[in-house]
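Shown here: the complex without one of its protein chains, the others still in place.
This part shows chain A:
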Amino acid sequence: MDSNSQGSGAGKGGLGGLFGGGAPEYSNTELAGVPLTGMSPLSPYLNVDPRYLVQDTDEFILPTGANKTRGRFELAFFTIGGSCITGAALGAVNGLRMGLKETRDMAWSKPRNVQIINMVTRQGASWANSLGSVALLYSVFGVAIEKARGAEDDINTVAAGTLTGMLFKSGSGVKGVARGGLAGLALSGAYALYNNWDHITGSSSSSSRLY
């Protein structure tokens, strides 16, 4: 009984050296009050230290030449298309709002409907084009910077975002370029922060990343 209680203390402490010299390298030396002599807690037939069996549960079989996550180029079309569609949706909603506001004084009639529909399609198209071209610039800069650096990390994201902001507002003079660059820096910085939030706050797993 005494030896058992001693052994259970050692087992709870997780040290293998105290109780018996049977299995000093295993982390648990007893299982349910019964001392293990030469057996592993995982299985009585396992005579290898389980710490030597490295099991990376994230291993996938990849064809030759493929890398684990999608590169920027493969994600580019999806990003651009998604931005176009989002822009179209947002612009349609905005056009509806504007159309309703401007035709407030009209009675419900065909001209009013036609005017509202025109506002919706124009705003939808305009926002879709803007967001799509922003996404296109971001993707082009991202791919170019990645190829130039040869490495892929968040600096690429932030730099591409900044350059996009600068180029997008390049028609408004130096002040416009500066403001656009700051906006791009802030947005892409926030996105990079969001991607790495778990990493920064110290938890072990980081969320899956889309660039």
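Everything that follows uses one rule, which is that a residue touches a chain if its C-beta (ideal position, glycine included) is under 8 Å from a C-beta of that chain, and two chains touch if they have at least 3 such contacts; residues count from 1.
Simple rule for what comes next: contacts and distances are computed from a predicted model.
With the options "Translocase of inner mitochondrial membrane 17 homolog B (yeast)", "4'-phosphopantetheine phosphatase", "Small ribosomal subunit protein uS2m" or "pantothenate kinase" in hand, the undepicted chain maps to the protein name "Translocase of inner mitochondrial membrane 17 homolog B (yeast)" (source: UniProt).
From the options A:Ala92, A:Ala128, A:Ile145 or A:Ala192, the residue with contact to the unseen chain in the full assembly is A:Ala128. Where chain A meets the omitted chain, the residues involved are 63, 65-66, 76-85, 125, 128-130, 132-133, 135-136, 170-171.
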